[in-house]
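Only a single protein chain was left out; the remaining protein chains are all shown in position.
Now for chain A:
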Amino acid sequence: MRRKASLVLLALAVFVGALSPLLRWYAFPRLAKIPPSQYQEAVLEAKNATLIDYGTMQSKTVPKVTVVQTLKGNVEAAKEIEKSAGRDVVVWDTLSFVQGPDGKMVSQIPERYIFDAHSQAPVHATGEMVDGDPVQRKGIEFKFPFLTEKRDYEYFDFQARTSAPIHYKGTQKFHGLDVYYFEQTIPWTKVAYPKKMPLPGIDSSTLEKTTGTSLWYTTTRKFWIDPVTGAPVNGEEVNQEEMRGGTLLGGRDKVTVFAGDVKMRDDYVSYTVDLVKKNRVLVLLLTSYLPWGFLGLGLALLALSLWLEARSRRPSDPPPAVTERLDPVIA
């Protein structure tokens, strides 16, 4: 009976012991993926920013400029691309909507970002774009990969429409989480005018050609990343845009279009941190909690199995001593 029990325990020990590496190294890379149907919005604000008034072409300090970023997973488009890509794909349709202090639109730039659902490697397919113009991204955008490493990544800048390194600058505490701080600087770069701007009667796509006035942009982008999920829990951009040269500026060399420190609104920081804290448990289950738990349980079951086996092999108690009765000798 003990022997049977030890064999059952041995089978169980191997079962849970094998689950440990299988979950971490086989299941996790296949199960951990960004859901294709994700919808998320974030609000960022630049207080006391400099903003151009397109009516007078003068820049002035305004109390607040708000940026609303929305991303929406397009499940149908993802399925279509998956057919030719042969892997799990996520398609994010996004919009960066900038609103001035008067509540009116300053600019809005749509994007389509296509990437591998597991590794977040970019996938190039028809429809990948920034503001309607086809692009081919290198590196990542919006989010970092699962299990983010302490190293530099290539990050795509949608304004400059090019990728540049985003540098790992250290680990920090943020709302109780250990997060990785990344920073990227895009030097002054000539960029395309957003197709939607508050310039009535003017086609922004031909603005530079007709006036000779070009749009320039620089930014320092800061991200605080939860390394488990790769999700940003906070973001900030020190952003500057200028119009330079041409006939649009009335003889001036340059005019500031926007200058400000764009930070995530406090309620969105709290909301994002809560969301990330919830999601990171799911990742940690597969990468840490279950593998280590199963490994410990497997070892305990193995020890119990060996102990039972050893007990079953112990020699049984010696038989009771036989006292030989001697018959009396009768002479």
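Before moving on, here are some points about what is shown:
Everything that follows uses one rule, which is that contacts are C-beta pairs under 8 Å (C-beta built on N, C-alpha and C of every residue); 3 or more make two chains touch, one makes a residue touch a chain; residues count from 1.
Everything below uses one rule, namely that contacts and distances are computed from a predicted model.
The complex appears with one chain absent; UniProt names that chain "SPW_0924 family protein" among the candidates "ABC transporter permease", "SPW_0924 family protein", "STAS domain-containing protein" or "Putative ABC transport system ATP-binding protein". When the full complex is taken into account, the listed residue touching the unshown chain is A:271, out of A:54, A:188, A:216 or A:271.
Note on the undisplayed chain: of the listed residues A:8, A:147, A:199 or A:310, the one touching it is A:8. Interface note: of A:66, A:163 or A:287, the residue touching the hidden chain in the full complex is A:66. What chain A contributes to its contact with the hidden chain is residues 7-8, 10-19, 22-23, 26-27, 30-31, 33, 35-37, 39, 41, 43, 66, 68, 70, 72-76, 78-79, 93-95, 97, 99, 105, 108, 110, 267-268, 271.
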